[in-house]
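Removed from the display is one protein chain of the complex; every other protein chain stays in position.
Showing subunit A:
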């Protein structure tokens, strides 16, 4: 057997594993005389020992890096084994894995070998071979290295389903400190180009349900092509200034500078663009992180922003010490906050107060928000609008839709809610059903908080399932976490006994 290929695969998978964005959803491609197909729903092929879904062959094209980013295992100044794939070699490997149904496609990232353009050219060669020589119709997600020429970005976009340019750090200050060779401008230029090309091709969609019903593919949404400026677009209403991130240009003007028109025979990047940030390497607050994501969604209409808890690998004075535990709970809460942004109509600003710039590690952000705005509750499920229903903790888009639909035929009863997928353990404190309240006692933030925490602790087996047991056994660090891609603020919970009581 070719042991060198085995060795390369080991090195280049090992250095790609910290990249978290692995979803293969967002593009449907039936087989039209080619080999393979892509499924819109996203298919997981395996789960690794860390509980994360494997759906794509996730590798670096090379880990021979010319840069020296502090947080990275592959930076020039460390002594690790180095390897690069040959374009043909990786194309064949992908194809053979795909045929055996090991993977849904390829997720190709890369270090910067020689220069961004040199690396991008070899990546393009590999992807073109896969698409055109093998006729591969599976999923391809390619990373665009900041600084790559516009032509190469475009050409790679024509063979890939999804592109991502990693923003890496939530603020420009951190970027300067930790990744001195990466410039904000070099990150935002290809991001802008990708968004604009998608608009031109009339296939820009945006994240989740955030821009539902809006036409994003018109001239208003074109982005200023240069610099680190994020231009707010129609309906965006981004609060700029204090507390955020990359300094963004103010004002509502829209630059209508377009790129040359291409004729799109092949679709350019049909699954849209995403990006990733590392959490906990710099000193940012959650508020800054969530605000940066919100701006990325509003300005670039990205499909997703991924967060990756920083796992200390290097003993740099600029970084948390190697003994720091990766902030996994924080990452989990950020994904929940992200979900609120994309699907539940929340703004970043709503999730934080001046005095609390970080998310509560014990409670999910939707409950935290509800407890802070307790005067809006309880909400009557038989009267509330979709928007109001979505504000109830424990109630998601699926259950909200089911409630609306059933209401047309008959009133929703409390017993129906669980069958519709509502997590009553949380929701019961925040709703009434035909005027009746089921939260046992008065609706006070302190009471609800203690009740919810208690049931969480019982669930994570930190407490015996008894009402009056001690709370001191609880340690926040030991929550059970799920893999990022399946995160949902409302995970199904155990059965709950409810007796109900009248609303006071």
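The rule is simple: a contact is a pair of C-beta atoms (placed from the backbone, for glycine too) under 8 Å apart; a residue touches a chain by one contact, two chains touch by 3 or more; residues count from 1.
Heads up, the rule we're going with is that contacts and distances are computed from a predicted model.
For the chain that is left out, the UniProt protein name among "Acyl-CoA dehydrogenase", "Cytochrome C", "Electron transfer flavoprotein, alpha subunit" or "DNA metabolism protein" is "DNA metabolism protein".
The chain omitted from view is touched by exactly one of A:37, A:201 or A:285, namely A:37.
Touch with the chain that is not drawn comes from one residue among A:97, A:335, A:369 or A:429, which is A:97.
Across A:54, A:220 or A:374, the single residue that touches the chain missing here is A:54. Across A:303, A:402 or A:451, the single residue that touches the chain missing here is A:402.
Take subunit A: the residues that touch the chain left off the picture are 1-2, 5-6, 9-10, 13-14, 16-18, 30-31, 33, 35-37, 39, 41, 43-55, 57-58, 93, 96-97, 99-102, 104, 135, 311, 326, 328, 402, 405-406, 408-410, 413, 415-416, 419-420, 480-483, 486.
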